[in-house]
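Heads up: the structure comes next, in structure tokens.
What you see is the complex with one protein chain gone and the rest in place.
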Amino acid sequence: MILLKIVALGIVDAIAVYALFVLVLSDEWLVAGIVAVVTIAVNWIYFSHRALPAKYLTPGVLFLLVFQVFVVGYTAYVGFTNYGTGHNSDKAQAVQALMSSARERVPDSETYKVTVVESLQGLGMLVTDPEGDAYLGAPDSPLERVDAVMEGGVAVAVDGWTSLSFSDVLKRQSEVFDLEVPFSSDLNEGVLRTADGSSANIYTSRLVYDDVADTMTNTATGEVFADTGEGAFVSESGEELLPGWRITVGFDNFARAFGEESIRDPLISVTLWTIVFALLSVASTFFLGLFLAIVFNYKRMRGRKFYRIVMILPYAFPAFLSALIWSGMLSERYGFVNQVLLGGAEIPWLTDPLLAKFSVLFVNLWLGFPYMFLIATGALQAIPDDVVEAATVDGAKPWQVFRLIKLPLLLVTMAPILISSFAFNFNNFNLIYMLTGGGPRDASAAVNVGATDILISMVYKVAFTGQFRDYGLASAFTIIIFILVAVISIVSFRKTRMLEDLN
Amino acid sequence: MVKSRSLMAAGAIATTAVLALVGCSSADGGADDAETTTLTVWVDAERVDALKDVAKAYEDKTDIKVDLVSKANAEIKDDFTQQAPTGKGPDIVMGAHDWLGELVTNGVVAPIELADKQDEFLEVAYEAATYEGQQYLLPYGVENIAVLRNTELVPEAKATFDEMLAAGTFVVESDGSGLANPYHLYPFQTAFGAPVFGSDENGYDTTDLQLGNEGGLAFAQWLAAQGAAGVIDTELTGDIAKERFLSGDAAFWLTGPWNVGVAVDAGIDVAVDPIPTPGTEAAQPFAGVKGFLLNEQSKNKVAANDFLVNYLGTVEVQNALFDSGKVLPALKESADYAASDEIVAGFREVGADAVPMPAAPAMGAVWEFWGIAEGAILNGEDPVATWQKLAADVEAAIAG
Partner (left out) sequence: MSTTRSITTRGGETFEKRPFRFGRWLAETGWRHLVGVVLILFCLFPLAYVLSASLNPAGTLTGSNALFSNIGVGAYERLFSDPSQPFAAWFGNTMLVASITAVATVFLGALAAYSFSRMRFTGRRFGLMSIVLIQMFPQLLAVVAIFLLMNAISDWFPAIGINTHIGLIMVYMGGALGVNTYLMYGFFNTVPKDIDEAAKIDGAGHARIFFTIILRLVAPILAVVGLLSFITTTNEFVVSSIVLIDPEKQTLAVGLYKLVSNPNYADWGAFSAGAIIAALPVVILFLFLQKYIVGGLTAGAVK
């Protein structure tokens, strides 16, 4: 045992030291520090005679911290930023993107053949105009006529400069791509740029970036756009240049979340439906799963194996596939349920507000009961046979045995599952999205919220309307929803007293 | 004592292991990545096969390696938008022209130099590649819908909508659950003279909303009548429409070139017909243009531009892409080359006057309102009031 421990720790330490080595080499001191501290802590935990619980918890907690807590932390952080369409990257990238889309080709200008050349001063362009004349230029010296070595009508070399082959150009792509050679001493005539290393065009820019004043100026109108701390360059008239960049915005998203008009009206009804949906989903899957677990936990029954396999099948197929099939089966005029089972009835399973709610719950039952069945089957094994036997001998009816003996024991194992299953369904975006898309919607209503929309799917609609993504707002909503569901869950935990009982 | 000895043991193991690891890593690090340039290209999974040979030929020609990464069509735009700013995104991404508004607003795509080739491209393709006066997309395929006809059931094309209905069952897909599909219904809308936006020589003018004009209301009333008669049904999904046509129940199917293959495979002799207009003007479908976009954060922009403009934008390559993918090429000459294929030529003819789908980011919201309103009208809501509300909603969405 001790040997195993040493070997395991040795491997862990070896990996950690290697990691430290790499991190220090790439100057990631913060991460390196964290790795070092964690490694020391892990060593202490496993060599110490105290810290017994930590020995068992550390491996799982480490992964939990890195992968789950980080995700939660990141989402929470985004809730305090303006991340979304138009604010997708940092400021440097936004400036780069603005400048590149502001670059306009001078109207009716020619295309020049180009050979990228190099001297001690740096890169330059040897260009051939359509008439076949050769010119040479560099960033600080405008084009000038030169005599050059021609090859097939294209200037390929000039004295004092080394010509770059295409593969040389590829090695210095960014440099070549950003190379700008003034067309003439008048800068308003534009600059030559080459996108592919073999041809060049003359461009002027619609925007000029002044990095000292940190402003963008529109060269045509003279309008000045300044960084006013809103994550974009904004003109005095309030016009925004997009793309902007990501900044933190404090509690703005939360203020918007609470002030969002399109949400305020349906908020109460949607919250209620979300809770009802989650509760009924848990209750229906739990009782069906439990019932079936008990039914097939009867040792003298033949074919139990077969039934059990069939029962986990709904769980073994991808949920989105099943949801699509159900939505087809429940179609009002073409679905299997109406056409075949009900002989051509036109029951609006997914288009009537009330029936759609029922359908969502029903399909969720189909999707979810195998999970409860599996767990209940496992949990039933924890009930010692002799307890049940004793009760039966004492004359207890099966229902009494179930209610007074089996159920309480089962709940010890399953109560936490019920609560986490509640939380899962509270945020069961996929089911709603795939089955009804939140619909049916009332086309005459002011807001785009449907009868089966739960909180999380409503948030999607508000924050991600069409192609506009507002991750900041969505994350703020997410945090609010999380607090809501966490409070409900904590209260339920207290209510079930399961933690109190065992402390 | 046991403890300190075990500590030492652990230390010893650790040190040897580290030395081994460091030795390995320094041996194989560096060196080989500096030599060859690799372009990472994200491609819709279903188009990888069509591109493979073309990419290979480029590798042989230039020594630039092209790494085609197959991506799920539904994920490609969001993944690209999220990953581009990290500098780890692909150099080139395949996309649809109507993503341009969103991608440009996010600053993740770089313009490419197409102006010299303007005349070589189909007009619709070049227009689609342009967003706010700049070209961002290297177009390679143009798609639009038309009427597929089962020639065994109906040997001749029908000139009017009513004649078509009289000759056989007509199917057009909806989104199900009470929602219409505005993309597929758009030709009928234009037939009544109600395009979504007015347009000028620069393409769409998103401030000139035409949706709610007189023609729009006439279309809404026509739509209500079709809904009542069961000609257009919100519950008839794409799957059902396909199945109807393939089984011979339906003689006419309003769909795109993407469904021709499956019909031919099912042994149906199909013809491509213009969309018969139910109104006063020609029924114009939307055109969708597929192409390639350059990542603004790419570190291989010279190679990427060379690959896009000087290679994918040439006739030979677009011909080859047509041979392997059977999509109408975006270059005029290649489109003519594709005329040998009756089906592709048929779609091209129907799409001759097609306009590209608008690319403004607000379109996402517009499509949604559109589908809901048309669905409601088909299912019996008052057409005029619903359509007027749609026009108001769309106007609000565009205004942001």
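All chains are identified by letter, namely A and B, in their written order; residue positions are counted from 1 within each chain.
Just so we're on the same page, a residue touches a chain if its C-beta (ideal position, glycine included) is under 8 Å from a C-beta of that chain, and two chains touch if they have at least 3 such contacts.
Since we're looking at a predicted model, the values are computed, not measured.
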Chains shown that the absent chain touches, full complex: A, B
Contact with the hidden chain (one of B:Asp239, B:Glu333, B:Glu349 or B:Asp382): B:Asp239
Contact with the hidden chain (one of A:Tyr209, A:Trp366 or A:Phe402): A:Trp366
Chain A residues that touch the omitted chain in the full complex: 1, 19, 22-23, 26, 28, 31, 52-53, 55-57, 59-61, 63-64, 66-72, 74-75, 78, 292, 295-303, 305, 307-319, 321-322, 324-329, 331, 334-336, 339-340, 366, 371, 374-375, 377-379, 381-386, 389, 392-393, 409, 412-417, 419-420, 423-424, 426-427, 429, 456, 459, 471, 474-475, 478, 481-482, 485-486, 489-490, 493, 499, 502-503
Chain B residues touching the omitted chain (full complex): 44-46, 48-49, 52, 69-75, 79, 82-83, 86, 88, 237-244, 246-247, 256, 258-259, 262, 265-266
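Quick note on the criterion: only the chains that are shown with their structure count from here on.
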Chain A partner contacts - residues on chain B that touch it in the complex: 2-3, 6-7, 9-18, 21-22, 25, 34, 37, 62-64, 78, 81, 84-85, 99, 101-102, 104-108, 110-113, 115-116, 132-134, 176-179, 233, 235-237, 239-240, 296-297, 299-303, 305-306, 309-310, 361-369, 372-373, 375-376, 379, 381, 385-386, 389, 397
Complex contact set, residues of chain A against chain B: 2, 5-7, 9-11, 13-15, 17-18, 21-22, 43, 47, 85-86, 88-90, 93-94, 96-98, 100-101, 103-105, 111, 166-167, 169-171, 173-174, 176-177, 194-198, 201, 242-243, 327-328, 331-334, 350-351, 436-437, 439-441, 443-444, 448, 465-469
